[in-house]
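And then chain A:
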Amino acid sequence: MSKTILTVDDSKTMRDMLKLALNGAGHRVIQADDGMAGVEALAGAPRLDVIITDINMPRLDGFGFIDQVRKDPRHRATPILVLTTESDAAKKQRAREAGATGWIVKPFDPARLIAAVNRVSS
Partner candidate 1 sequence: MTDPMEAIKQTYFQECEELLLAMEEGLLALENGEADSEVINAVFRAVHSIKGSGGAFGFEDLVQFAHGFETVLDHLRSGKLDAGGEVVKVLLRAGDMLADHVAAARKGTHLDKETGRDISEALAALSGTDADDSGEAPADFEGLDFAPMVIAVEEAPASAGWRIHFAPHATLYANANEPALLLRELARLGSVKVTADLARLPPLETLEPATGYFAWDIALTGDAPRDAVAEVFEFVLGHCDLTIEMADAPTAEIIPLPVLAPLPDAPVAEKKESAPAADAPKQSIRVDLDKVDRLVNLVGELVITQAMLSQRVAECKIPRASSVGNGLAELEHLLRELQESVMAIRTQPVKSVFQRMPRLVRELAAQTGKQVHLVVEGETTEVDKTVIERLGEPLTHMIRNAVDHGLETPQERLAAGKPEEGTVTLSAEHRGGRIVIEVSDDGRGIDRARVKEKAVERGLISPGTALSDEETDNLIFMPGFSTAKEVSNISGRGVGMDVVRRNIIDLGGRIVIGSTPRQGSRFSLTLPLTLAVLDGMVVAIGAQTFVLPLTHIVESLKPKPSDIHAFGRGRNLLNVRGAYVPLVDTAAILQAGDTSQADQGVVILVESQGTGRLALTVDAILGQRQVVIKGFEDNYRHIEGIAAATILGDGRVALILDVDGIVTRCRAQLGDFNELRPTGS
Partner candidate 2 sequence: MTEHTSTKEVGGRRQFITFRSGEQEFGADIMAIREIRGWTETTPLPHAPDYVRGVINLRGVVLPVVDLKARLGLGRTETNPKDVIVVVQSETRTIGLLVDAVSDILTITGGDIQPTPELAREADTAFVEGIAVLSERMVTILSLHRLIASLVGTQEAQAA
């Protein structure tokens, strides 16, 4: 049941919170601090079960990152959850167009985060 999850967020606070919740559910977490770092992490990553990414990031934003993931044959079928805030409805839509599987609304509670992860990965 333990999953390997890549989290991509430029905020250390958010990365720490994700890690805390995901580790708490027994998952392994790989962290990247922006889209570019995320792309680099993809190259070196083992099989990823889920990717969780922020949208607003320096260097390469979430849309660009999702684009890269979907172009990568190894990760084309990896579920991607996007971190959004309640008001970012347009962004959810846009993220989905870019290839995101689902989204997590910030601030999230750990139970909902785990539920979202379970909904996209076995």
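On how the list was made: all candidates are chains of the complex that A comes from, given by their letters.
The rule we apply is simple: contacts are C-beta pairs under 8 Å (C-beta built on N, C-alpha and C of every residue); 3 or more make two chains touch, one makes a residue touch a chain; residues count from 1.
This is a predicted model, so every value here is computed, not measured.
Chemist: Thinking of the complex as a whole, which of 1 or 2 is in touch with chain A?
Modeler: Considering all copies, chain A is touched by candidate 1.
Chemist: Which residues of chain A touch candidate 1 once you look at their complex with the stated criterion?
Modeler: Touching candidate 1 from chain A are residues 10-14, 16-17, 20, 35-36, 54-61, 63-64, 76-80, 83, 85, 87-91, 93-94, 96-97, 99-103, 106-108, 115, 118-122.
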